[in-house]
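Sharing a structure with you now.
Certain chains of the assembly are absent from this excerpt, and the rest are unmoved.
Chain nomenclature is as follows: A and B, assigned in order of appearance, with residue numbering initiated at 1 for each chain independently.
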Amino acid sequence: MQPSGIITLMSDFGLDDFFVAAMKGVVLSINRTATVIDITHTVSAHDIFGAALTLADCYAAFPEGTIHVAVVDPGVGSERRPILVESDRYFFVGPDNGLFSFIYEAETIRRVIHITAHRFFRQPVSRTFHGRDIFAPCAARLSEGVDPREFGEPITDPVKLTVPTVEPFGEKRLRGQVIHVDRFGNLITNLTAREVPLDLIQSGGALIVGGREVSAIRTHYGEGREGEVFAVIGSTGRVEISLYRGSAATILGVDRGAVVELVFP
Amino acid sequence: MQPSGIITLMSDFGLDDFFVAAMKGVVLSINRTATVIDITHTVSAHDIFGAALTLADCYAAFPEGTIHVAVVDPGVGSERRPILVESDRYFFVGPDNGLFSFIYEAETIRRVIHITAHRFFRQPVSRTFHGRDIFAPCAARLSEGVDPREFGEPITDPVKLTVPTVEPFGEKRLRGQVIHVDRFGNLITNLTAREVPLDLIQSGGALIVGGREVSAIRTHYGEGREGEVFAVIGSTGRVEISLYRGSAATILGVDRGAVVELVFP
């Protein structure tokens, strides 16, 4: 796979501090022609699951050969491994703590490399900022065409998060959960259109979340009615619970982790 | 008009989620050499007027041929039209909901196109995220030199917001309003240097806002005095009400929409 020359960055560093700029400086000092794109840097501190999900939702929009760097890294400086994941379409660089859990499911993985090649690191390597000292320089080298196998040995046991699954529950019920709340207060669930056949709901089924029965299905946000809570299939294929021109999260008083039950008619 | 290769993005998507990154990925997947610049993504959710004003205040700083994409789109998925506006200097792409109201006034418009050419869209087109599926790919095609007329048919009735105007009021008074509050708490009004001759105010006139009479005129923020509320002509030509090293919005207790009266001497 030919690198696209694009490197994306994601972290929980926030936008107020020097961290993100330092990573970009390091990248451009190695590969002046790299195109650096931010995914987000306001992941909640240490929220590996949230970062993993956000990456999963947008990595494939980028050209093949793009290098995605994700640094949510509470274990920085410890024995946790820096890794490079190569699928048949993309590269991923970051700590081995589960950040790429969704990638392992969605992509055809060629190899996962434990990054150990100190010659590619920024020197001296700090114990507290591997984003700048290991991940950024390795991504930059990779973007120049360095072979992934030069960064270290392959491993077969990368860390994978336990991703919440949809489970049958009682008679005619499925139980999933809210896995994300977006800026508009939409509740993104781990149910997809596959588990939630829209016609079933419209013929008497319902979703139950935060003590509320949701039986209205809409095709887009603006189709809702004043004050209505409804379900919609979001842009990544997941079922979302929305409030017309308002925040479903606020009105239902629920947050990430809340149970969502699907009741068949 | 030759595209400059620059595409700006503005939205109410916030910076925490995958939305903005997905748009950038789509753009770069089509035109790898495009330069993508963020205007802002923290427009208040669904605040079309605020977005329109912010765009109006900076679009002309960009090179001619720049493509400005604005996605504040509460009607996404409904019948509201996706449009492409071509002036004699710039392109604008987004939903037809008034986002380009100030542009229609300020620019010489060549054509407004109702975007219908599905062949330029990302497939499948979701009902909830046209930023990624319609606006980003069309902007990318446009940046490659595709003729605007290939995107659809011209329309003559684009949606225009009612922009607050300055009105005479009683004897020797004008009534305008606060149309924006900036990060520093400056109150940006819809009065301009044309309506507010500085010498008139200095010879006994005043601005009244939030129950306070403001009769001091300063040429720049730092010219104020401790605790002083004063008027200044801002960098876009609008009259601003400022507090020396503080927030006029907070001390006067006013927000966007507040009435501003100009009393002539």
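One rule holds in what follows: a contact is a pair of C-beta atoms (placed from the backbone, for glycine too) under 8 Å apart; a residue touches a chain by one contact, two chains touch by 3 or more.
Note that the structure is a prediction, hence the values are computed from the model and not measured.
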Message: Considering just this structure file, the complete complex holds how many copies of the sequence, given 2 are shown?
response: 3
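In this section, only the chains that are shown with their structure count from here on.
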Query: From the C-alpha centre of chain A to that of chain B, how far is it in Å?
result: 31
Field: In the complex with chain A, residue positions of chain B that touch it
entry: 12-26, 28-29, 32, 36, 45-46, 74-78, 80, 126-129, 132-133
- request: Please give the residue numbers of chain A that touch chain B in the complex, ascending.
  value: 4-6, 8, 15, 35, 37-43, 54-55, 57-63, 66, 182-184, 219-223, 232-235, 245
